[in-house]
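Let me begin by handing over the structure; questions about it come next.
Omission of a single protein chain aside, the complex is shown with its protein chains in their original locations.
Just so it is clear, A and B label the chains in written order, and each chain counts residues from 1 on its own.
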Amino acid sequence: MKRCLDIARKDLRSEFRTKQMLNSMLIFALLVIVIFSFAFGPYPENIDQLAPGILWVAFTFAGMLGLARSFASEKEQGCLDGLKLCPVDRSAIYMGKVMSNTVLMFIMEMITVPVFIVLFDYSISNPLELGCIIMLGTLGFVFVGTLLSALTVNVRAREILLPVILFPVIVPVIISAVLATGKILSGTNDIWAEIRILGAYGAIFFIVALLIFEYVIED
Amino acid sequence: MIKKVLPRITLVTMVIAIYMIFSPASAIYGPAGEVLGASFRIFYFHVPLAWVSYLAFFIVFVSSVSYLRTKEQRWDVFASSSAEIGVIFCGLVLITGPIWAKSVWGVYWLWDPQLTCALILWLLYAAYLMVRSSVQEPERKARLAAVYGIIAFIGVPLSHFSVRIWATLHPAVVRGGQIGGYPVYVLLINILAFTLLYAYLFLTKVSIEEMSEEIQHLKRQV
Partner (left out) sequence: MISINKLSKVFGDNIALRDVDLNIKKGEFITLLGPNGAGKTTLIKIMSTLMSATSGSVTIDGYDVKEEPIEVRKRIGVISHETYLYDDLTAYENLEFYGKMYEIGELDERISNVVSLAGLQHRLHDRVGTFSRGMKQRLSIARTLLHDPPILFLDEPYTGLDQHAAATFDEISSGFAEDKTTMMATHDISRGLEKCDRLLILSSGEIVFDAPKEKIRDEAHLRSIYVQHTSG
């Protein structure tokens, strides 16, 4: 467990030094929101139906950027081999990467959400629920995304392959998170069904990923 | 033995099944008891196709798990063969579905839960085939594909739940026609016929793969 923290700390330290990934994720997320606003016109009638979708498209697309780099950056000086030579379980590498990816996602989201609220003029009456949904959705996304990021790292055209294989798998996360976010924004709080799906999704994929990860990064 | 008998049984069952679909007795009745148009008979193809795609993807899952456990190449052959057939059958579901939908609801595509799930399945296993085609080295291809074959299938039930919640936001959809009596038998015969067709295609694909493996082996020896 402590080894996972060390791996995550190493990733984040290196990331915060350049902020390359974080900046591009942030700007990309903001761009998605702005471009959708342009595409739908300044005052679309059904904004309440569109807004949650826009938010989650921004999260997942920006998250995809981070995930794609997560293992690719380890390839640069052969660091992935160096990491695999360390006397730790493969699952510790997975956990470490999950942690660093989650932190990056959370930071991106903490900046994107206020901008989103201002641009679309929402007042959040129940920030706790919103935070809970964003957290669960992000975790589900990162659990699967980190595994598939490792899967594509040694593959031809990995930049193209990762979105193609990741999006169909995270359909349940996107659907549930968008539905729940929509309900929260419109003031209804009946989001139990979505929370159950997101929770189950996260738990199942986390366990499966831990079991299966060693097959993914074997050479 | 099975390679000789299976195609014949499949052919005979298929002919019987198709004959039954177009027999007058298998007409489908609407909610008010009226006989619905002939286009409704595509339902007899649609449902078995959907069943076979689920079966095929389940076999991909089982083979993938077995491959990771044993690292025996034949499981990988099973998985890839089943996935290819599954994608084709699932594609046919996505073609027959809208044809049916057009005559029931007047539009080709309504985001109804079953069709939406079929679409997600198709995307998942198209992605599975993408994984296979982007890795060259056979051992790694088999291993990564097996991982994705497991991940893809585990997500399916959750996709169903979430799509069902999501679809209730849309105008309620009534599936056309009630079936009972004779049409049920027609449907069952068709499911049997298509399952046999799947088995036949599967065995053929596996033996093609085995032959190409053998050719590679012989090439290596030369």
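The rule we apply is simple: contacts are C-beta pairs under 8 Å (C-beta built on N, C-alpha and C of every residue); 3 or more make two chains touch, one makes a residue touch a chain.
These numbers come from a predicted model, not from an experiment.
Participant: Taking the entire complex into account, which one of A:Val34, A:Leu50, A:Ala72 or A:Val88 touches the absent chain?
Facilitator: Final answer for the missing-chain contact: A:Val88.
Participant: List the residues of subunit A that touch the chain left out of this view.
Facilitator: 3, 6-7, 10, 13-15, 17-18, 76-79, 81-89, 218-219
Participant: Considering the whole complex rather than only what is displayed, give the residues of subunit B touching the chain that is not shown.
Facilitator: 136-139, 216, 219-220
Simple rule for what comes next: only the chains that are shown with their structure count from here on.
Participant: CA centre of subunit A versus CA centre of subunit B: separation in Å?
Facilitator: 31
Participant: Within their complex, state which residues of subunit A touch subunit B.
Facilitator: Touch residues, subunit A against subunit B: 144, 147-148, 151, 154-157, 161, 164-165, 167-169, 171-172, 175-176, 179, 193-194, 197, 200-201, 204-205, 208, 212, 215-216, 218.
Participant: Which residues of subunit B touch subunit A in their complex?
Facilitator: By the definition above, subunit B touches subunit A via 68, 120, 123-124, 127-128, 130-131, 134-136, 140, 143-144, 146-148, 150-152, 154-155, 158-159, 161-163, 165-166, 169.
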